[in-house]
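Encoded as structure tokens, the structure appears first; notes follow it.
Partial complex: the chains shown occupy the same locations as in the complete assembly.
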Amino acid sequence: MLLSRKLTDNISSKWMVTCLTFCLLLPLAIGTGLVFKSTPLLSEHRLSELVFSKDWFPSDNRFGFWSFIVSSVWVTVLSLIISIPLCLLSAIYLTQYAPKWFLKFMRPVIDILAGIPSVVYGVWGLLIVVPLVGDKIAPFFGKESLGYSLLAGAIVLAVMSIPYILNMLLEVFRQMPVELGEASLALGATKWETIKHSFLRKGSTGIISAFGLGFSKALGETIAVLMVVGNVVQIPKSMFDSGYTLPGLIANNYGEMMSIPSYDSALMFGALLLFVIIVIINVIFRYIIYKSEAL
Amino acid sequence: GCTGGSKEEKNTSGSGNTVSISFSGAFALYPLVQTWVTEYNKIHPEIRFDVQAGGAGKGLTDCLAGAVDVGMFSRELTDAENEKGVWSLSVCKDAVLPTMNVKNPLYNEVQARGVKKEEFKAIFVDNSIKTWQQLLGKGAGADNINVYTRADAAGAADSWAAFFGKKQENLKGIGVNADPGVADAVRKDLKGIGYNNTLFVFDQKTGNKLPGIDVVPIDVNGNGKIDADENFYGNLSTFLQAVNDGKFPSPPARNLYFLTKGKTQKKELLDFFKWVLTDGQKFVHVAGYVPLSETTLTEQVQKL
Amino acid sequence: MMTFRRKYEERFFRALSFLFTAIIVFVLVQIIWTVVKKGFPSLSWQMITQEPKGGFYFGKDGGILNAIAGSFYLAVCSTILAFVISLPVALFMNIYLIRYQRLLIGIRFFLDVLWGVPSIVYGAFGFTLLMYLGYKNSLGAGIITVAAMITPIMIRAMDEVLKTIPIGLQEASYALGSTKTETAYKVFFREALPGFATAILLAFGRGIGDAASVLFTAGYTDHIPHGFSEPTATLPLAIFFQLSSPIEEVQNRAYAAAVILTVIVLVLSVSARLIKMKK
Amino acid sequence: MSTQIETLLKSNLTTTVVHNNIPVVEIDKVNVYSKGHHILKNVSTIIPKNKITVLLGPSGCGKTTLLKCLNRLTDLYPDLKVSGSIRIDGDNIFDAHKDITAIRQKMGLLLQRPYPLPMSIYDNIAYGLKLKGIRNKKIISAKVEKHLKEVALWDEVKDRLKTSAQRLSIGQQQRLCLARGLAVEPEIILADEPSSALDPISSRVIEEEFIKLKSGYTIILVTHILRQAKRLADNVIFMYYGEIIESGPAQQVFENPQSEILKEYLRVGH
């Protein structure tokens, strides 16, 4: 073998390992950093009190994160309930049923939406979604709402995560080997049956990870949500109530962290909570993926 | 006290390099600082200013972290903050105003009657007044008062809470992002009530009130109606005059500050501060703020 | 023969998927339309060719060239940086580690966690690091933060693409005596190229559109940065600040800035796809 | 309709199928192009019912493409342009409004490159059964066993029915796909080199299966093994560079080849 080829192989694999190590160390570094930063708070308060109390009075040194956790989970889950069926079925439509030009037209549109800053989504939410929820959807369910609500946040979030989830799903379906389609269709399966039994199965890991990533993205999204969700520290009772998400808490108060003792530590603890939720969710999704791959 | 600045000056003037000064902080100060730096650049083109808004708190954090030279700040410093070694310079005043929707069916009643400080507290902090009926008595409808507050940590919110001796975290209501957010929310909600920085209530160019919202007059003397000398909300200049004269309570009127991490040694910066307190004050009024009184000004100049 | 149920199941899902696509298209087009409608009247040549002049923030002369250039530098540099890290990692996972499925599960887990870390946390983390190292807000700091944020996005998107490449292709390449590197860059890279374009665009979009991470690290300025150590303006922040202005003209300019951002992304997206088609 | 066939038969000189066979598939002037490349050139022929028609021809001559046309799998390739008509029991399958799924279920195509679906071995076969509406678990189990035995795969896989089908050896995959295709019981079987990856013993099992099936089904078989063709064929179609060169009853074609190329083909393949 040529020496130069060997050398290239050697250098390139070293570089690969370096990059990988770096990527693996980063979450560890972030995690440790956050734990380190929140130790002052943890040494003053009991963990269970921080997580499960709903009293939030930083100046009185009372930090209860429960309302934020509940709101965050509400908004995220609601947004996924909206975006999962939308994205999955439209990815199917675009790749399997729609004419080619339509998919071609959609791709730049999706790219644009991935590039629009979240502030703009927030403004769109204020202009369209908040009144829609307040004036149409809430009365339809017999509820009263000002529109600044978990549902409004969830709708905005769902729309924001569409470009990410949809793009990944399109890629999953695009990579499906033609032969797989041929094999199933040749048996007399309808197109939908082919999709349902073969494509969804073959692409299951990709699809599940797209949703896992969508979940993370929704959970961590900050500015757009805080513009429409009402930011009231309370345990929401329905999706028409206002809520206050963890990222919103950090973004809104990050600047204030020097002014109240333990506040910076509390905000970092909020970030840590987010981080932990994301880790837990990913463990769950990884487990599902592992199970579905293990066939 | 310009010791140590001379060395830096030599460096910069010798090589003909520009000096850069960066700001970060309160939205309330952002437009005024923009005006100041543009005006100042006309006489000192060698200085490069970078100005960034982000809320009062961010200004403090950035400045303490050394990420910027100057923090723009729009409320009083707390003890905890003072302990961190911030040096502050007050540069002008403005005020936070309670607001309501002009199309509110009870608009005239509210304007004639005004709202007392305790009543505001009951609405914004204690949540003991929940409906317009509870506020105005029998004749009014039983509709809820929809309270809007700032979601982001803001000088405006803190100054409004300081009116009742409280903090931003004690304010109830739907949290909305940034000043225009609160203004828009009230503008859209007939039964809404909120508070805003001066420039989001009055049009800076015409001096008239911006469409859709109006001030909820404060019944300062608590006699149950708005007297002639309590009614200074007609236009921007009468209002600014009232703030200047102390007729409008403080807080919610407040000082706006420049912060540095310890007293700065940078000569160019000190020069700029001096200009702000002297020649720069003439732009304050134009931009919709209240200039500092003569005595405060001399006090501040002496700090430099 | 086809049973009744099968036939109608097919029709039902076809119709449903069409309906859902229509909803998505409607919402997407509406957002773009809202932005364009509000921003277009304020759009002018001046806006994209000039830096802000005195009074720009009160509705007078000037433009947002500072933010356009800043965003462009920031997004391009961080995308390149992220690509240089992502490509080897994604290829490494799917070629070198193919035998170690358990390890891969672990790595993907780490990457997913990284993906999920909110940009605000990246911003805060970057800021803390910056403080610790004693640097000021600057283009360089912004680039590093944004690159760290978009790298996992890119790797995971690339990984999804590479995972679907049949093992037979890898066998075929080795059977010819290719090294792993050659298999990676000559065979896998080619096969996955269209998918990579999407991954890069996705990451670029996130990089150019994210405000939370640059808010803490890149600073803001009315000038075009001339080096990595200078602060830089970015479009999302320009939009954010202008939206916070009391003056309506200035708020409308925020939409105009959003239109400009939209056009930049559109141009990139279309040209990337054109290049891909030529191939 | 019968007059139509009559004219068709006359119009096409090479089509000399024995008349007492009822045609089920009538292929009329089918052309397939791909970006200027003419893959099928004016192909017309008739496939008779309950017979085995063997499609012969050198590699790359268009056999697979023709079978894919019959099943309209050509739809999956955007750059293939197809013209002409193919009638199955009188229905033109290229009619835009035809229910293509029903047609495909009638015509089972056994692909040349076996492609197990991404499921277990068991489910690969159960899949086709479920498509036919069979839900009863017991019946499915029984049928899976039956069909796996038919293709002589049962013994090799019976203790790992629930493992992924994509781990099988190529020959095993081929037999699995065959079993899967037969499980849906199509009326017309299009088999594209169904024993190319099989050893002689397994091949024989498959051949016998085809002979058994003949009475109930119509079979089109592509094969490169001349001996197999001779053992199975009732009719033979010989293709060359996208054209049908010769066709007719097996005996006639094998014993009396007209064209030079077919003669050479028969000589070498022997």
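Lettered A, B, C and D in written order, each chain numbered from 1.
Note that a contact is a pair of C-beta atoms (placed from the backbone, for glycine too) under 8 Å apart; a residue touches a chain by one contact, two chains touch by 3 or more.
Everything numeric here is computed off the predicted structure, so don't read it as measured data.
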Labelled copy-number formula for the complete complex in this structure file: A x1, B x1, C x1, D x2
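Here, only the chains that are shown with their structure count from here on.
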Chains touching both subunit A and subunit B, listed by label: C
Most distant chain from subunit A, judged by the mean position of its C-alpha atoms: D
Pair with more cross-chain C-beta pairs in contact, given A-C and B-C: A-C
Subunit B and subunit D: spacing of chain centres that average the CA atoms, whole Å: 82
Where subunit B and subunit C are represented by their mean Cα positions, the distance between them in whole Å: 36
Inter-centroid spacing, subunit D versus subunit C (mean Cα positions, whole Å): 49
Shared-contact residues (touching 2 or more other chains) in subunit B: 54, 58
Multi-partner residues of subunit D (each touching 2 or more other chains): 101-102, 105, 131
Residue numbers on subunit A that touch subunit D, as the complex places them: 100, 177-191, 193, 197-198, 201-202, 295
Interface residues, subunit B side, partner subunit C - complex: 20, 22, 24, 27, 30-31, 34-35, 38-39, 41-42, 48-54, 58, 62, 65-68, 178-180, 183, 197, 199-200, 204, 210
Sites on subunit B touched by subunit A in the complex: 54-61, 64, 78, 80-81, 84, 146, 151-153, 167, 169-170, 172-177, 181, 184-185, 188-189
